[in-house]
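Just one protein chain is left out here, and the rest sit where they should.
And now, chain A:
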Amino acid sequence: MNTDVMDSRPTYGGLRLDPRAKSHLVVVDGDGAPAVLDAFAGAEDELNRTTILCAHEDVAAGGLERLCALRAARLQLSGSSEDLLTEFERVLDGADMSVRIYVAGRESFIGKVVASAALRGVVPDSVVAERRGGVSRRVQCVHCKHIDEGVTASPYRCSGCGQHLLVRDHFSRRLAAFQGVRIDAEIPGEVPPAMELAS
């Protein structure tokens, strides 16, 4: 069955070009550029119908030049990650079903891209995703519902309510976010040292 209603962690199969798509819409952040190069370099015919969206500040050093050198039909640079998502949504609103959506970069960024496509009726699994760069998650505090972006360690301090939260492996597809649960509920103030998140 293809309609999985259970919350499950997305798997990132890697950016594989789908030659049957009529056009390709690629969104990149962080260390995502090399993944795009791996998938698209040399695919001249495909690049002629490819749009790449990325944010200046967010693409790791050297990545931008190499993305430019790909010579995709269109390369759109946004000023910030925020603007990039707005631009992505604008493109989606005018898109038809023959486009394939690709996203490469940090996990939390992938989550946001998939979530905004899903809001437009796109099945999350049809978005071709590759995670690059360190693990950084979008986490929702189960207590105050605040969402922190780019959480890289657990426990972390919720910037909504200030509590120390353990990042649980439970992923909500609807929110494209992991869950953060208060870690010192038993003995307030007893917070173990933060550890970097592993994939």
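FYI, a contact is a pair of C-beta atoms (placed from the backbone, for glycine too) under 8 Å apart; a residue touches a chain by one contact, two chains touch by 3 or more; residues count from 1.
To be clear about the criterion, contacts and distances are computed from a predicted model.
Chemist: Can you pick, from "Cytochrome b", "Spermidine/putrescine transport system permease protein", "Ferredoxin-NADP reductase" or "Tryptophan synthase beta chain", the UniProt name of the chain not shown?
Modeler: Options "Cytochrome b", "Spermidine/putrescine transport system permease protein", "Ferredoxin-NADP reductase" or "Tryptophan synthase beta chain" narrow down to "Ferredoxin-NADP reductase" for the missing chain.
Chemist: Pick from A:D38, A:D83 or A:D125: which residue touches the chain that isn't shown?
Modeler: Of all options in A:D38, A:D83 or A:D125, contact with the hidden chain holds for A:D125.
Chemist: Any idea which of A:R100, A:R131, A:H164 or A:R182 touches the chain not displayed?
Modeler: Touching the chain that is not displayed is residue A:R100.
Chemist: Can you say which of A:A21, A:L67 or A:A129 touches the chain missing from this structure?
Modeler: In the full complex, the listed residue that touches the missing chain is A:A21.
Chemist: What chain A residues would touch the chain not displayed?
Modeler: 1-3, 18, 20-23, 92, 95-100, 118-123, 125-126
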